[in-house]
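What follows is chain A.
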Amino acid sequence: MNLLGEIREAIKGFYSLAVGMGVTGKYFFRPEVTVHYPRKTVDNVSTYSGHVELQPGKKNPDGADCIVCGTCVRNCPSGCLTLEVLELMEENPDLEKKPKKIKKLKALIYDYSYCSLCGQCIENCPVTALGFSQHVYWAEFDRKAIKMDLVARLKDQLNAKKEAM
Partner candidate 1 sequence: MTTETLCGDFYTHCFQAEQDKEHEGRLIINMGPQHPSTHGVLRVIVEMEGEYISRAEPVIGYLHRMHEKMGEIKTYHQYMPNMGRVDYLHALAWNWAYIGAVEKLCQIEVPRRAEFIRVITCEMNRICSHLVWWGAYLLDLGAFTPIMYSFDDREQAVDLLQMITGSRLTYCYYRFGGVRTDINDAFIAGTRDFCKLMKSRLPMYKDLVTDNYILRKRCEEIGVLPLEMARRYGATGPVLRGSGQKYDVRRAEPYSVYPELDFEIPAFPEGDAMARYRVRVAEMEQSVRIIEQSLNMLPQGDFMAPKSPKRIKPPKGDVYFAVEGARGKIGVYIISDGSSTPYRLKLRSPSYSNLSLFAELAKGTLLADAVSILGSLDLVIPEIDR
Partner candidate 2 sequence: MKTSENLLEGLDICAQTRCRYEQCGCVTAVFLDQVQLRAAASRLFEAGYHIEDVTGVDFAEGIEVIYHFDHFDHPVDYPARVTLRVLTDHESPEVPTISDIFSGAGWHERECFDFFGVTFSDHPQFRPLLLPAEFDQHPLLKPEKNRESLYAFLGACEPVKPVKGERYHFEASVEAPVEAQKTPEALASSDTGQSRSEKA
């Protein structure tokens, strides 16, 4: 390559550089777009699907509507849900008939570390007792700490709500 060509190449290079610098220069005066967590948080958490949780029931405002059918447990791809069932005898048994057993939800153990947030449990629940939470800023140091009982969590939530009222 001759000298003239070299110079032309260099000018081209510098021109492309100047154009690029022009772009960055323009954007330099644009307002900041990043959000500095935790001092500020993003405003679209409401659309995010966090971990699975029991929803306050429509029929049963003090707990969940869960009918202990086990559909969520069967449909979970990673087996992160475990049902603990409390079997009670009917309170006022009809003496002529056999006493009925009533199944009640004792605990729903949920291992968040295995959950892939696919929503199969929520979609398949016949009474829509499950839902996604908006509990997104959740971090723990210990893997065991993110295994929890959803029934206890719901109870805490309802108690907190009552206290606030």
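Here is the rule we use: contacts are C-beta pairs under 8 Å (C-beta built on N, C-alpha and C of every residue); 3 or more make two chains touch, one makes a residue touch a chain; residues count from 1.
In picking the candidates, the idea was that all candidates are chains of the complex that A comes from, given by their letters.
These numbers were taken from a predicted model, which means no experiment stands behind them.
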Candidate number, among 1 or 2, whose chain touches chain A in this complex: 1
List of chain A residues in touch with candidate 1 within their complex: 9, 12-13, 16-17, 19-20, 22-24, 27, 33, 44, 47-49, 75-78, 116-120, 123-124, 132
